[in-house]
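All protein chains but one are shown in place.
As written, the chains take the letters A, B and C, and residue 1 is the first residue of each chain.
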Amino acid sequence: MQDSDYIFREHDLDRFRWPDADYAHTPYRVFKDSAIYEREMEKVFRGPTWGYLALEAELPEAGSFKSVMLGNTPVVVSREEDGSFSAFVNRCAHRGATVVREEFGKADTHACIYHQWCYSSAGDLVGVPYRRGVSGKGGYPKDFKPAQHGLRKLHVESYKGLIFGSLQNEPGTLMAYLGPHIKEHLDRILVKPLKVLGYHRQRISANWKLYFENIKDPYHAGLLHMFAATFGTYRSTQEGYTLVSDGGGHSIVYSVMGTDDHDSVSEHYKDVKDKYQTDFQLNDGTLLQWTPDFDDGIGNLIISVFPNLVVQQILNTLATRQVRPLGPDGMELVWTFFGFEDDDDTLTDDRLRQLNLVGPAGYISMEDGEAIRLVQQAIQGETDATSFIQMGGLGPIVDADHVVTEVCTRGFWKQYAQTMEFAPREEGAPVPEKAHD
Amino acid sequence: MTSPIDGDLYQRVQDLYQNYGHAIDVDDLEAWPEFFTADARYCVIPRENHDRGLPAALIDCRGRPMLLDRVVALRTANIYNIHFDRHLVSPAVITGRDGDVLESRVNFTVMQTDQSGVTRLFAAGVSYDRIRVEEQRLRFLDRRLVLDTYGVPELLATPL
Amino acid sequence: MTSPIDGDLYQRVQDLYQNYGHAIDVDDLEAWPEFFTADARYCVIPRENHDRGLPAALIDCRGRPMLLDRVVALRTANIYNIHFDRHLVSPAVITGRDGDVLESRVNFTVMQTDQSGVTRLFAAGVSYDRIRVEEQRLRFLDRRLVLDTYGVPELLATPL
Partner (left out) sequence: MTSPIDGDLYQRVQDLYQNYGHAIDVDDLEAWPEFFTADARYCVIPRENHDRGLPAALIDCRGRPMLLDRVVALRTANIYNIHFDRHLVSPAVITGRDGDVLESRVNFTVMQTDQSGVTRLFAAGVSYDRIRVEEQRLRFLDRRLVLDTYGVPELLATPL
């Protein structure tokens, strides 16, 4: 038995190590092990990360709030009187009840229903019933200080209308966390005040990381999604780019429409059955009617930020997708669709019509839910095997000027393993001969 | 208050709803667009959007050609979880009439069964509809299905 | 055996049941007491009690004022899990008639959805009802809902 094999089988998670330093194999165990899941909640979602909470546009007024999940931690994010944003862990400091029960709302203060402990929108304790007792009896000790019993607060920063929170004690700045690639592409899309168009929610029977692998993987996109390939909203033969952050966890994948030609597409898709169907035509072509918001020709762009955010621009559809884990083998995906405040009715209508392409019922999105469900289903009984992630080759995890690569997926696993303290002991350790089976 | 339509017409409305569900349940998707007028609107909207006045829908087909496209896509393009549907649709309530157009409402549930014969509640909701009375058959001019089960289990492929 | 009522009246009974469920489903609780006569009885009884002849009910409102109190309590006093309801009610069976009072029976299920859009079966059962036929509208004189799902999931707030 190889040493890596031994480490790989290790049941003590403090000794569990990734099988290779190229992150070209992912142990299936990480998708189904409940101990690993608990560790993720602590080390990833409550660890050195910034998690996406909400759009500023969802909180239009002072006191507006939204309830979200950051990993398995319930969080409420609010807009303050001064226009800033705050967030707290939604669990009463007294006996642990959920304080804010509504998904959305507006309130100056939040009273826990259980014993009426009352908090400001920022989470400070502002009222305690019977603090000094009733008729001189009962009450809290004299040294009880409300300031010491507020809700646990998150660090909050926002950029271009996206609000992020962090539960670590001393996080670096959000901008340092996001890095230049993410900044550049958020700058590209989020150019004006946003207008929320509504929500899609999807509950997929798959581990949350399978979804992150999926959206960081441009290799599958031109192959799984016949609609994208046939109509050219995304094709592997198009001019495209794959950008990855220094830590590996964030990425950007995009392609430029109209940069390939029929002959080239036919050549590269000739061995892929039924995915590029030149005889497939829509009865109503207005579905794909596209009035570009930007003049760079990008028809499909997916930004992902470790560990819970996806930002999409697919034709005119703009959305954030928030990934909420629901245990080792399930996840909730919340899509928030938006346009710009100054959109005219025609442009709004284009965005709404194109929602047929995306979301749980979308022509080019429904397959992702199915693909990752199939993975979750097939790995259930597996204890040792790994996946194989080497499209685009091994070596440094860096940008590529094409989309025939799984480099972003390797980048994701690199940041994941390092955050989870699962990284190989020695960088550059030899890759195992083959997947363990 | 009496119903704005007579018993025979009401019966045709009931049959419309039941036959609509049955066509989907037996995977006769090709028959589905025929339940609509040429210029019909078919919209599945999450209840949270509907209740908050947000316009984003899950499916929004405008005209029969877009309905046809969805059928063709399901048959030839899209890949989704293999399953069977079964609609349970309440008796219809006729809420209004304007000439040959009826306003109608039904509650619905859809049960979905996987290949091992395990059935789960897939969707519950209400549909606010307009129906055109034609000589030969009734057709939907407008279906607005408000989906309570907006935490869509896996994905929404076959129409509700 | 033919039905003791004609088609038009039967249709009004169907509408009564569907409109009753819809009022609750769209949270128009204020309309709920209006579905009853002033002296009506509304009773939700666990099936195990009903079947064994035990009188204890979950809800027992005697007269419209008690129905109103329940609505006011839900609006202003009680705190309960935030949810949406959806009623699925079977076609009614008219089991008897005594002048302007009909005896009727329906099976029902209520689906409950939480704020994340997850729908669960909340209640199933049968209701044995008496309905008074009035000129303007039909009203329940008596509803006795026998609740199969007497292992109440969480709590029972909004009426069945």
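Just so it is clear, a residue touches a chain if its C-beta (ideal position, glycine included) is under 8 Å from a C-beta of that chain, and two chains touch if they have at least 3 such contacts.
All figures in this text were calculated on a predicted structure; none of them were measured in a lab.
Residues 7-8, 11-12, 14-15, 17-19, 21-22, 25, 84, 86-89, 91, 109, 111, 113, 115-121, 136-137 are the ones on chain B that touch the missing chain. Counting the whole complex, the residues of chain C in touch with the unshown chain are 1-3, 7, 10, 46-48, 88, 90-91, 93, 105, 107, 109, 121, 123-126, 147-152.
Following the convention adopted for this analysis, only the chains that are shown with their structure count from here on.
For the pair chain A and chain B, the distance between C-alpha centroids works out to 32 Å.
The set of chain A residues that touch two or more partner chains comprises 103, 201, 203, 332. Within chain B, the positions touching two or more other chains are listed as 46, 48, 150-152.
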